[in-house]
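The structure under discussion appears below in the form of structure tokens.
Complex shown without one protein chain; remaining protein chains in place.
Up next is subunit A:
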């Protein structure tokens, strides 16, 4: 028999359990009381021990108005504001976009407390049904407003067969120690072509969980970009399931971390059918005592022959106290596949710096040029110009910050 000794609950765990009680999610409340938050002993949280890192959970958010202008304005975009998890009036939707609200969890249930919390505590989800060639960029503007709150925000995006769309979700809001939990499910119908970008720009004392889930049907094409550029503690999880043959996806992402920030992207991709391909490119740039974590797991099931997956992670360390942890992992059960992974980590290349300086460019400017060059691959991957400009802006803002 396996009897677990009762654990000592932290303040954060106590709050979570009582919040779950308050919405009648007894099962999950019991789970929290029994097991607590994931610790480093849970493999996928090995470098992001939530019991250690999450000190408190603020009260559940109440409805709020989005304050002020968006953190980033995308030229020509159709913007939908979701304030403290509630969809605001979104005006008349352009052709091909049906906007609604959806009840219940948006992501598949899985063995992950953060995903489960979003499912249990979230009130409503923004629902987007996209058909045809959707012209404007769709900007889902998640705002966490008011005093520090535990905010659940969710989006369910269904892209019809053959449809094309570019969607960017941003997280921003009031300058408070929010605990954000974002969940987005994107389903790509046959032959759909989607660029989906999530940028966390939440307040620097906030804690932010971003959970992305993709279901990719036959011959669909996805480009997914996850950028962690906010919050003291940011953890993004990217789940993807290839469920139809002939699909291709490019997964990209970026952690930028300063001072004592902790930024994590954890990837879990499953090639579940034959003949699907993917590339994964995740970069991390850290300075001060910032910490960047990337875990990338690609699973190729037994029958998924001819899978081609190439994962790369690169880290740039701009200070001695900064830290980068990277763990790429391939789990392959099929025998006829082309899969690979690589990881590099270092500081700026001295030889390149010398070359630039020897042409009269001062060291600080030369460094910025090389950092920009490092980041360009992620930002330039986004074809839509107004979106890639916005991403460049976000990166530039980070670069120009004094540390």
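Throughout what follows, contacts are C-beta pairs under 8 Å (C-beta built on N, C-alpha and C of every residue); 3 or more make two chains touch, one makes a residue touch a chain; residues count from 1.
Everything below uses one rule, namely that contacts and distances are computed from a predicted model.
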item: Hidden subunit of the complex - UniProt protein name among "ABC transporter ATP-binding protein", "Peptide/nickel transport system permease protein", "Oxidoreductase" or "Peptidase M64 N-terminal domain-containing protein"; value: "ABC transporter ATP-binding protein"
item: Touch criterion as defined above, residue of A:93, A:318, A:357 or A:381 at the omitted chain; value: A:357
item: Given A:123, A:221, A:341 or A:372, the one touching the chain that is not displayed; value: A:372
item: Footprint left on subunit A by the chain that the document does not show; value: 351-352, 354-363, 365-366, 369-370, 372-374, 376-377
